[in-house]
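Sharing a structure here in structure tokens format.
Here the complex is missing one protein chain, while the rest keep their positions.
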Amino acid sequence: MINFDNVTLIYPYVQRTIFENLSFEVPEGEFVLIMGDTGVGKSTLLKLMNGLVPHHTGGIFSGTISIDGRDTALQKPRDLVDLIAIVGQNPALGFVTDTVEEELVFGMESLGIAPEVMRKRVEDTLDLLALAPLRNRNLSTLSGGEQQRVAIASVLTMNPKILLLDEPTSALDPIAAEEVLATLSRLVHDLGLTVIVAEHKLERVLQFVDRVIYVRDQNQVSIGLPEEILKDSLLAPPIIQLSRALKSDHVPMTVRDARRGIGHLAQQITPPSPQVSVRDSAKVILEIEDLHIRYGQKIALQEISLSVRAGEVVAVMGRNGAGKSTLLSSMIGLREINRGLVQVLKNDPRLLHGTELISHVGYVPQEASDLLYGQTVAEELQNSDRDNQVPQGTTAKSLHQLLPTIDTTLHPRDLSEGERLCLVLAIVLAKKPALLVLDEPTRGLDYQAKERLVKAIKGTISDSTAVILASHDVELVAEVATRVIVLADGEIVADGEVAEILTSSPAFAPQVTKVLSPARWLTVSEVLQSLSRNS
Amino acid sequence: MNVFIKPKLPSNAHPLSAITILIASGIGFLSFTWPLFVAAENDQAARWLFLGLMPLVTVIAIIEISSGGLNVKALAFLGVLSATGAALRAIGAGAVGLEPIWFVIIIGGRALGKRFGFILGLTTMLASALLTGGVGPWLAFQMMCAAWIGWGAGALPQIKSNNSNSIEMIMLAGYGALSAGFFGLMMDLQLWPWIASPATSIAYIPGASVFDNLQKFLLFHFTTALAWDIPRAIFNVILILLLGRAVLHSLRRAMQRGNVVINHAR
Partner (left out) sequence: MIVTFSRRSKDPWASALTIGIKIACVTLLIRMIIAILFSVPGQGKILFTLPRVQLPEWLAGIFLGGDVTAERLRFVLLESLIIFALVVTLAGASSLANPKQTLRSLPGILHEAGVALIIATTLIPHFAMSVQRIRDARRMRGDTKRFSFKRSVIPLFEEALERALILAESMEARGYGYSNIATKSRDKSGLLTTFIILFGTGTLLLSILQMLIGAKYQITLFISLGALGLGFTLGNKANSRSKYRPIPWRKEELIVITASLGAILITISATKTFNALLALALLFACVAPLFVTSGRQRA
């Protein structure tokens, strides 16, 4: 179905060879995963398949790529669209119309399809993706999962044989991600589509996958069955890491697989004792009392009361739209408050400004690049030193701790997501704020980058600082948090220690927990620690 | 074995297209200046014909410029800059002569070249009219004028000297003042036959000499020039001198960045 023959791709502007003499074949009707580190070329590989590279991006290209017999070099991507279609990383940014129905129809109109056929296809696709009740909704009012499904539907109406998706679940909470992936799986099995997904969060997608393409390097691209590739790959989801930690040869793809294969091995080790909770005498960093926030008629937050002490790492979890971002931004003084009290170190953050503000609160927004305005990384570092009024070189030092190999002549927007996050972290941490707030830091991060983030966060914990992060990346929360707060519809529905909350909720349980329940394990590192203690 | 190297921004246009655009511009120019030259017999037909021809001519210009000549990056730039110009016009709506749209067109044309400046003028004017509801028979004329101004900004000479930045800014500011006057002149010329009825003595006389008609026109133009052109020119100069260098620099940087490894996860 998809045939790469001696494909070489070079980007002259950054002087990199992305792929060299790459050849492989993908058979029809399979669910394929492309995995690899950030920046290695997963997106590029995907876009090579439908011709966006190099038609849109430029580059020196040689070799042949044929899709179902058609050569991508001979036609522009838009002419191949009835055969192969792509859904980008952030579907909301790619919407061209205002409503769901119009978006579905846009592609078909471009192909010149007859109106009666279009109407029928709209109905079919709406049903296929469970979008019928959303038909006339405005696109900006949809949730992340719904937007993703609309984006898929909008290309599906063109009846392509191959569907490419670039990180379809990065912005979604676990349940929405599951829905989307299950839908894709259904398309493969019921309709015979070939679906190719580039994804970081392997734990979400592996259970659906028939074949894996592992991009290690420009020359090392391996393609094979999931069990083969993941047996000894560097990148692996928690259940496989767990299997390796327990010295098993089994390569489980799903939680059930893992339970059957390695569950018994864990009985030999003792689960961790409950963590020592933070002393009540620790300094109170953040105090919120009876917080109410409304946007017009809509209630965003109600009756929120919590206090955070030094040494805590608090994870705020909940469905998209539950109020996480609102809560976080009210903590740092960016929101109008209707009722209640927010205090950081006994000061109202709304009244703080300049260096006083940033020594109280450090904020890493969802769009990390909002904070950046320099033309090179080096310039950003200098600006940061100046703004934070710290000696020159402070920010650079903390950046090097996070990213020892960074090239400071690059433009910040040319960095990978993980690198950009580290840069922003370095800038924000330069003033050593008492409260560090991160909003969804793990979008687009691969496992390595996440490890770095975990290390960075743990490095800031002291007896005068606290960390608050909003995330629906359960694995990250399991690694780094001490306490979890769950929001739903603007209210706190759960607030407790991380082990307690994560192990008692099916939606928010990390993979290790699900495999090894009812014992209260959270992460592979806990297992490893326990093993080393035993031996 | 296929090897392509796709160029970044410069567009590869067919020379025939360039000629067509030249002729279209020529027709455009005549559509403005016809009252000065027209013979008496065809006068009535002329006024309606030119009114309808102008949109046609702008369509031809758009077709020839865009068919195959612009790559994706150029289109993205075009979209962003048109959006900026339109948004600025919407925000500063109403103030007489204070039109930030020229800043966008001139700096954009300067950064990205003649061809781009030409179509930038067209799309920005169109987008801003759509946004502010200023659609009328004058629109195509405004578009063509803006296109010429954008083209001109790109056609200005490159400065190669020590003080190149400041000299460039001064040159652009001067161009901003001139183009403000030019725009006012052209739009008045377009308006003249329509707003000065033949039953007035300030109207053009079909078949009269160019000199006579020119006289009448200049008197007509004088008042509006004071009210609109001068504030517009001053505003352009101020904007360009204050913000021009930063924006130009930013645009040129954005153009150069290969930006080929775009990591989008947001």
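Just a few scattered comments:
Which chain is which? They are A and B, in the order written, and residues in each are numbered from 1.
In this text, a contact is a pair of C-beta atoms (placed from the backbone, for glycine too) under 8 Å apart; a residue touches a chain by one contact, two chains touch by 3 or more.
Treat the numbers as computed from the prediction; the structure is a model and nothing was measured.
Checked against the full complex, the one of A:11, A:31 or A:363 touching the unshown chain is A:363. Considering the full assembly, A:355 is the residue among A:355, A:392 or A:409 that touches the omitted chain. Here one chain is not drawn; of A:112, A:133 or A:404, the residue touching it is A:112. Listed here are the subunit B residues that touch the chain not shown: 14, 16-17, 19-20, 23-24, 26-27, 30, 34, 37-42, 44-49, 52-53, 55-56, 59-60, 62-64, 66-70, 72-73, 75-80, 82-84, 86-87, 90-91, 119, 122-123, 126-127, 130-137, 194-197, 199-203, 207, 212, 215-216, 219, 243, 246-247, 250, 254, 259, 262, 264. Contact residues of subunit A toward the unshown chain are 50, 52, 56, 74-79, 81-82, 85-88, 90, 93-98, 102, 105-115, 117-119, 154-155, 158, 329, 332, 334, 353-355, 357-358, 361-363, 365, 367, 369-373, 387-388, 413, 427-428, 431.
Rule of thumb we're sticking to: only the chains that are shown with their structure count from here on.
Note: centroid distance subunit A to subunit B, computed from Cα atoms, is 44 Å.
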